[in-house]
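With one protein chain held back, the other chains of the complex are shown just where they sit.
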Amino acid sequence: MSAVTRKNRDGRTRARLSSGKAGSLLRLVFSLAITFFGLLLVTFLIGRVLPIDPVLAAVGDRAPQAVYDRVREEMGLNLPLWQQFFIYISNILQGDFGRSVLTSNPVLEDIKRVFPATLELATIATIIGVILGIPAGVFAAINKGKWPDHVVRVIGLAGYSMPIFWLGLMGLLVFYMKLDWVAGPGRLDAFYVDFIEPTTGLMLVDTLIEGDMDLFWNAVSHIILPASILAYFSLAYIARMTRSFMLEQLSQEYILTARVKGISEHRIIWRHALGNVMVPLVTVIALSYANLLEGSVLTEIIFAWPGLGLYITNSLLNADMNAVLGGTVVVGAVFISVNMLSDVLYRFLDPRARR
Amino acid sequence: MSSETLLTVKNLEVTFNTPKGKVHAVRGVSFDLGRERLGIVGESGSGKSQTGRAILGLTAANGTIRAEKMQFRDVDLANLKPKQWRKVRGARISMIMQDPKYSLNPVMTIGDQIIEAYREHHKVNAKEARLRALEMLEAVKIRDPERVFNAYPHETSGGMGQRVMIAMMLIPDPELIIADEPTSALDVTVQLQVMAILDDLVRDRGMALIFISHDLQLISSFCDRVLVMYQGHVVEELRASELHNAKHPYTKGLLNCLPKMDGDHSDLPTLEREASWAEG
Amino acid sequence: MTTQISTAKPGLKQWLTSDTPQSRWQAKCGRAWLGWIKFSENKLAMIGLSVVVGLILVTIFAPLLAPYDPLAANLANRIQPPSGDHWFGTDQLGRDILSRLIYGAQYTLLIVGLVAITAAPLGLLVGTAAGFFGGWIDAVLMRITDVFLAFPKLILALAFVSALGPGIENAILAIAITAWPPYARIARAETITVRKEDYIEAARLQGTSNFALIIGHITPMCMSSLVVRVTLDMAGMILIAAGLGFLGLGAQPPMPEWGAMVSDGRQFLLEQWWVATVPGLAIFVVSLGFNLLGDGLRDVLDPRGGD
Partner (left out) sequence: MIEISKLNAWFDDNHVLKDVDISVPANGSFGLVGESGSGKSTVLRTVTGLVDDWEGTITVKGKKLGPKRDKDFYRLAQMVFQDPFGSLHPRHTIDRILTEPVNIHGLGNSDARVVEALTQVGLDNAFRFRYPHQLSGGQRQRVAIARALILEPKILLLDEPTSALDVSIQAEVLNLLGRLRRDLGLTYIMVSHDLAVVAHMCDDIAIMNHGRIVERATAGQLAEGTLEHPYSQQLYKAAGGYDRAVVDTFVDWD
């Protein structure tokens, strides 16, 4: 090690991944690949330790031993573990997650069908969370220690503390069953379901494409309650982080500089301080978005929302491991990608991170 | 210098409410300022910086400023509303702070920050403001103003950052500049270069300057008059050229305890503090 | 030492707030006292603390507090509304909901306690080691952390529980496995900021071993933010545990676990709303208690206020 570096030193050409823009991007992609590999390894191992026999699940428990052995061989289960893992990875890289026992479709096809529903829900929730959460956090920070701060703090902490399945049930009880302000479970009323051909899979977009406003408003009234409930969590998180970032920035010396210049308080808060807050806040928003994508499981169950969370849970309860592991890999991959995206965005927003 | 008085401060008091009780940072400071360079010198905790900030009404939220009189030309600084303060800050009184690493906004370009300072007080279009900002960068002897204009603060060195700071604070053409340890974060030679730039600009534009520093030697070689502060009080006021005739034991002690390049390795005289100094 | 304490006795408070402590013990007490003063000024945090203390007391004294046997079914007395006999009514098997709530507290406390004492030290160890040694140790440990962080928390817990079989032990294990990565991240970040501090280098220059540096010098600097984060996370763990219970993957019937109780009440939601509402409120209150406590601790221990 030291001999090599010493030799290269005088030419000052030590090869380092971190040097240069391309290098740092390369490093990012590299760590992404490693993380994804780890994700596959863990899902593979979970699939292995499961007490559920995948052969039995495929052939049924009344199949003769010969059939059982043949299927076992077909599934590659008699190979050494590392070979099985290799096959698993190469299948997944080709988009082959196996077939779902429950729906008897290829798992990838199932995921393509259900994912837009989750995406739609999480996106609307995040938009609501950002629109309300950032101003609430700023408002709390500039009134630190006064009642607006306490109100935002209590609302936020309550959001963190609410069991989401319970809040969903209570929401349904009050706004659907008692008040009838919103529509109930599902993405559309049962009556409408066959009217719409999925183009993008996003109900609000599809109905607009078809130009059917009745359908559109029906979809809105279905999504508004689950999205608001998810948004509450995202709002609580974003508001809290905005507040603490904001307080940190407001105590910085450049804020004093701006005051010395005679800049208005309004501009100091929204241009100077928030400009700096946005840098770390992007990561927070990305994280909360990724969390909603994965965390909507319970909400989807309560609202019978045909998304990824409901799909994974149903498969899980029916021992449909291909579907569970496939779903987990997809959610994990989305999570990793969103994180990487926020990393790239961070570099873009913070001049200090650019090169 | 000229006999015209710009600023009169009488019995200035700055008090902070801390969890441990009240802290009196400044206790009864009075002085008059003409078109001159006034140095305020003192050790940490002497209240010198808080005196400077109080003149701009920028004491932290947990502090209160009280003064019998704080008159800047036609403005009564002791009784200003936030809106009126904004017309004074930057436009008429400005301040240069210690470390450009912290006192410039890290996510705004240097050009934008200078333009912001200018347009807050001068109604001009963007093109005109840009021109003025570039001129100003040239005036603080930055060799490549275009490049620095588009740069972010972290891309500049300490000395260059402080020149940018000077450009930003002088561009609205204020009458009084308060410089709060403007060069303590810099290396000695850079420190003097930055001071020379400040020196020239203040002289050319006929501005008054309050220079706050812990460095008695530096301040006496740069200013016309020096206030020596100790624990919130002004213990002595003297002409910079008369420093060697200082009368107060604190001032004398400060001068004596500096190591000198005379080849003498024997112990330095130390400063024996007396409680009576803090009673003013 | 004891004599010194007694001579300083004129007031305990004076002893605690002394500027010139006479012993290590007094210095430590004085520090703790100042922290407590600051903490107790925060009313919300005190509410949180009392909820948590209340939870512990209820767990300990459950047999004395509960008016009925939590498991005793009485089909003649099914889904009764709240009354003088049954303050929170009865469930679908005629069991007293209040008694079930009281006995259910122990599961919540057990889950939170076990996860905290397993996940937090693990995260601390991984994070400080990664941050302190840097290089390939850091790279390997942090990639592993990232992998676990990339997993959807609830789904990973679901997968583990379904792999290992439903039950409270497996729920705890599953939650612990998903809980440690953020602690490792925090500990690493703190370690990296203090690693290059002069006081660490000074200790190194006195011949302090790496192990002693991590344990004696770096860990104390990570503790504040870690304690805050763990307390706040306890609220989240309660919610995940309840979520697993709700899905039937946590504590198994007839155990009176709060999440499962909400699930039981789901079918009677419209007419007998209290069956689902009351245990949900209990989860909410306890979770809020931990959140308030953590938030207050943050103000005392971690003045920077970041997450």
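Each chain gets a letter, A, B and C, in the order it is written, and its residues are counted from 1.
Here is the rule we go by: a residue touches a chain if its C-beta (ideal position, glycine included) is under 8 Å from a C-beta of that chain, and two chains touch if they have at least 3 such contacts.
What you see is a predicted model; the values in this text were computed from it and never measured.
Across B:60, B:124 or B:257, the single residue that touches the chain missing here is B:257.
Set against the missing chain, the residues C:12, C:27 or C:72 yield one that touches it, C:27.
Screening C:221, C:238 or C:276 against the full complex identifies C:221 as the residue touching the chain left out. Across B:54, B:142, B:164 or B:195, the residue that sits in touch with the chain not pictured is B:195. Seen across the whole complex, the unshown chain contacts chain B at 43-44, 187-193, 195-196, 199, 214, 216-218, 220-222, 253-254, 257-265, 267-271. Mapped onto chain C, the footprint of the missing chain covers residues 19-24, 26-27, 31, 197-209, 212, 216-217, 220-221.
The definition used in the following text is that only the chains that are shown with their structure count from here on.
Among the remaining chains, B is positioned farthest from chain A, on the basis of C-alpha centroids.
Once the centre of each chain is set as its mean CA position, chain B and chain C turn out to be 50 Å apart. Within chain C, not a single residue touches two or more of the remaining chains. Not a single residue in chain B touches at least two other chains. Residues of chain B touching chain A in their complex: 56, 58, 82, 85-91, 94-95, 97, 99, 102-109, 116-117, 120-121, 152, 154-155, 165, 168-169, 172. By the touch rule above, chain C contacts chain A in their complex via residues 44, 143-144, 146-148, 150-156, 158-160, 162-165, 232, 235-236, 239, 242-243, 246-247, 259, 262, 266, 269-270, 273, 276-277, 280, 283-285, 287-288, 290-292, 295, 304-307.
Looking at the complex, you find that chain A touches chain C at residues 31, 34-35, 38-39, 41-43, 46, 49-51, 150, 153-154, 157-158, 160-167, 169-170, 172-173, 177, 240-241, 244-245, 247-248, 293-295, 297-298, 301, 309, 312-313, 316-317, 319, 324-325, 327-328, 331-332, 335-336, 339.
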